[in-house]
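FYI, not all chains are in this one, though none of them got moved.
We call the chains A, B, C and D, going by the order they appear; numbering starts again at 1 in every chain.
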Amino acid sequence: MSKRVKEILSYYGSDSPGTLSNLARMLNHGRLGGTGKMVILPVDQGFEHGPARSFAPNPPGYDPRAHFELGIDAGCNAYAAPLGFLEAGAAEFAGDIPLILKLNNSDSLYGGSDPCPAITGSVGDALRLGCSAIGFTIYPGSADRNEMYGQIRDLAEDAKAAGLAVVVWSYPRGSGITKEGETAIDVVAYAAQIACQLGAHVEKEKPPSDHIMQDAARKVYEKEGIPVGTLADRVRHVVQSAFNGRRIVIFSGGPAKGHDEMIEEIKGIAEGGGYGSIIGRNSFQRPKAQAIELLHEVMDIYANA
Amino acid sequence: MSKRVKEILSYYGSDSPGTLSNLARMLNHGRLGGTGKMVILPVDQGFEHGPARSFAPNPPGYDPRAHFELGIDAGCNAYAAPLGFLEAGAAEFAGDIPLILKLNNSDSLYGGSDPCPAITGSVGDALRLGCSAIGFTIYPGSADRNEMYGQIRDLAEDAKAAGLAVVVWSYPRGSGITKEGETAIDVVAYAAQIACQLGAHVEKEKPPSDHIMQDAARKVYEKEGIPVGTLADRVRHVVQSAFNGRRIVIFSGGPAKGHDEMIEEIKGIAEGGGYGSIIGRNSFQRPKAQAIELLHEVMDIYANA
Amino acid sequence: MSKRVKEILSYYGSDSPGTLSNLARMLNHGRLGGTGKMVILPVDQGFEHGPARSFAPNPPGYDPRAHFELGIDAGCNAYAAPLGFLEAGAAEFAGDIPLILKLNNSDSLYGGSDPCPAITGSVGDALRLGCSAIGFTIYPGSADRNEMYGQIRDLAEDAKAAGLAVVVWSYPRGSGITKEGETAIDVVAYAAQIACQLGAHVEKEKPPSDHIMQDAARKVYEKEGIPVGTLADRVRHVVQSAFNGRRIVIFSGGPAKGHDEMIEEIKGIAEGGGYGSIIGRNSFQRPKAQAIELLHEVMDIYANA
Amino acid sequence: MSKRVKEILSYYGSDSPGTLSNLARMLNHGRLGGTGKMVILPVDQGFEHGPARSFAPNPPGYDPRAHFELGIDAGCNAYAAPLGFLEAGAAEFAGDIPLILKLNNSDSLYGGSDPCPAITGSVGDALRLGCSAIGFTIYPGSADRNEMYGQIRDLAEDAKAAGLAVVVWSYPRGSGITKEGETAIDVVAYAAQIACQLGAHVEKEKPPSDHIMQDAARKVYEKEGIPVGTLADRVRHVVQSAFNGRRIVIFSGGPAKGHDEMIEEIKGIAEGGGYGSIIGRNSFQRPKAQAIELLHEVMDIYANA
């Protein structure tokens, strides 16, 4: 095992050999295997946004096998999806790529300002499908945040006891948060801290803007002169907020965007010390060859960071 | 076993031999046995609409045995009903037709815009009654949708562990959905996707209209030119949205209607690649001989599709 | 065992020998034993209406032993009461009369339009007290109906697994129901159907009026010409709605009333094919000798029906 | 064992030898041991009203040991308190006095018209602390009454299975009850009935006034001529409402009051056939010697009743 992966594993001193093995499995798999960086393929948009909005731009994606194949062929560190999508390929592709079972999901047929996803899978499901980790979304700032925190705490305890790793999507949203605040640097850093304190091994955040939402935080940012001018600065602060870099923080790509804009963003994340990216729509909504090309370009930025 | 049934079973690679056997039992039973198509008889209207509205048009239907006999004599693939109706015949007709125990139901003595049915049966009930599957209704678009998703997730995990199959009625309804939206093509396709992601083996949808409810979806349907002009087009899209045809999607018949109108609809479903129909009021509210004649006509359309 | 009782037991083909034995125990006990008819003594008014309103008209009824003695000496098929009343006599009168433990109850010190009783006993309590059945009240039409349906479903599953029978008081009430609708024929028939579908072995209904509450039902009653002119007609329809007579439906007596009025009502129930009566205030609020005389008169009507 | 205690135990024919032993332990302990009467010392005011309001009038009461010592030295039948107070002396005074662990409590830092206490102890706690009984408060008339009824039902089942006795404080209060109605004779009698029906072995009520709150009850009280003119009359009616005297009903002392007023009240309770008193503030807020003197005076009234 590479020195860097060994070092990262050393951050997780309270975890069992089982969980460490699953973390290692993800860190050592694929094109970035051994670098300590990760690019994960997540496909939960079928549930979250609906099938046509997710898969019509690249229709092979209606077939759940396409995403396993993309993750494997692009050399991603892991593939994350809800129960149905994993059930539809876990046997056929057993052992080909580490899997992360998303245990909660929201659909967009019902609105509401304070999201609290449905529980859509279990630790038992993750085990029977041969997964390396469970995934879970929390929405700090939602009126129901405490329900989500309590759910992931329960699930994480069970997952750790079963030797699985825990990946938390920590997305500020809800009536406690302004629209601009969802990506504000103080809020994203706080969201990373919450996920770490809840016992996550890997946190996923959105790339933060230079907006500061909380008055009480703004005073500190100004007084202490915390640099937030560039994306690299901000990513550095989020990584710092994730136990000073001793927890794996990766960043989402957000809605499909142009190639250059995306590459620019990845460079900022890499420069700021981010552990990697989780890239959904920007990969699976492109034809497979183009998606692999783009993912490789992204991976190479991280490999050389 | 027929090649087509073997192929369908191959889509369910994460399931146990027990669950595959029960899926096979339904696919291989009755007049459509072995074709990969299904016509299921469901009788939950006594609970959902009341006894007189359900059975007065054809009074033998007050007796629970009548529905077992109709399902058996018409050669349906399975018979689905709530606890009481199955308890009233499961012993007498043991082994004569695969049974699906509906585990949740709503009555219409209390209204409300956001339905969330009562749990009216258990996996244990399904096992002691010799059922092949559990049935469960979800209402995407209801304020309580997440409670239903969580319930079916729990029940489905237990059902799969017990070797049962899982059939989900996925009916968009509730304050997130307009009246027209309940059968809108984007909404019905989304509802099919949700049921699949929740781990259902078989989904039941209403035949979709060409209305598109969600603005975000309309843009994609228009941009990508997804054909929704004919019922066959729309059924094809729903089947695609159910993991590209790798999950069994069947369609409901809705309120009792004329013979010709119904046959027309079945032809559209069959042409679009639907796996079959679930026909309640249009069968059991007719005298038995007429009901069987109609069901055979429907089955023959599927058999020849 | 009488042919009629054997026939009734044959309706319950999904039940265990234990549950069949307890059904038989009730059907074979007392003055109506073996006739297939039942008269049950229920005393939950102490909880539901308070002690003075219930027992002051006949003060020996303050003592829980009085009701055991009335049930035994009058030759009722069973005696039903809440936990406290049964605990206060179950040992002393062990084996003298089949007991039904009422598992939920409401008091009248707090109002509210949507009743949902408290759970006041358990299946374990029923077993340790030597009961033959559990009793449970549901209020179709209440905003909380689904909670009650879920509760009885759970309790009924446990009761059946323990070889007990399940008796359901199905009383339409709540904000979904008009005052007149509580005894409307369409609503009472619907309530009987719901109790049957929930797996009850015995249902208790109020004698229905000729009012029809639901518009959707009225159309069917008129179109199909369902006779509801006499009490016998209406009871016949309720019995039909209880799986075409294949579930035991008995009728409550309601508030204390005059002798002639009551006898008239019993005759209507008997003529319509009702399985019997459950008579509380009209029996225990009379002096014991008079109560026995009245109960015998009622029983004789059923015996000769 | 005295004839009277044997007789009282005979009322509890459904209880295990373990529970009977604990009832006997309380009935046979202290100055009233063997008389069938009880005086219990309860100290939950530290939780319910705060420490200064409870203990400043007699500061040794801040120390939890003081209450054990008062109960023991005064010869009370039992001492009842919440978890913390019992934990603070149960070992030191093991075996010196029967203990009742109060399993729910309310504080007065938050108001609200419909009380529902917090669960503050468990049957397991009662067992590990060597208690003879659990104590529980219900508030008939509160919007949350059914939650409390369900809680005590669960706890009582467990307590009985563990051989403990069950003591219920049944205090009408909440938005269903007027201020005057909290001690109205119809309401207090009803509260006693509810506690009995829920399976309590011992009920605690407030001394009732001659007010009648419920219209439906007033008609019966007037028609049947139930005497409620004197406290003795009213206590007699409450005892009658507690299964005709076949359940132990004791009465609370209420806020600290003058010696003569209190003695007058005790005489009325004793004359009406009450089983005894539960005296908190009127004892522990007096210096110990005075408290013992008063308690002995009270006990002697019961002993000579």
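Throughout what follows, contacts are C-beta pairs under 8 Å (C-beta built on N, C-alpha and C of every residue); 3 or more make two chains touch, one makes a residue touch a chain.
These numbers were taken from a predicted model, which means no experiment stands behind them.
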item	value
Given 4 placed chains, full-complex copy number	5
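Everything that follows uses one rule, which is that only the chains that are shown with their structure count from here on.
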item	value
Inter-copy rotation, chain A to chain B, in degrees (Cα atoms; steps of 5)	70
Between chain C and chain A, distance of the C-alpha-averaged centres to the nearest whole Å	58
Junction residues of chain D, two or more chains touched	none
Chain contact graph, described as a line, ring, star, complete graph or other shape	line
Chain C residues touching chain D - in the complex, by the definition given at the top	46-47, 49-53, 56-57, 59, 62-64, 82-92, 105-112, 116-122, 124-125, 128-129
Chain C residues touching chain B - in the complex, by the definition given at the top	11-15, 140-143, 145-147, 149-150, 153, 157, 172, 174-177, 186-187, 189-194, 196-200, 214, 216-217, 220-221, 224, 226, 237, 240-241, 243-244, 246-247
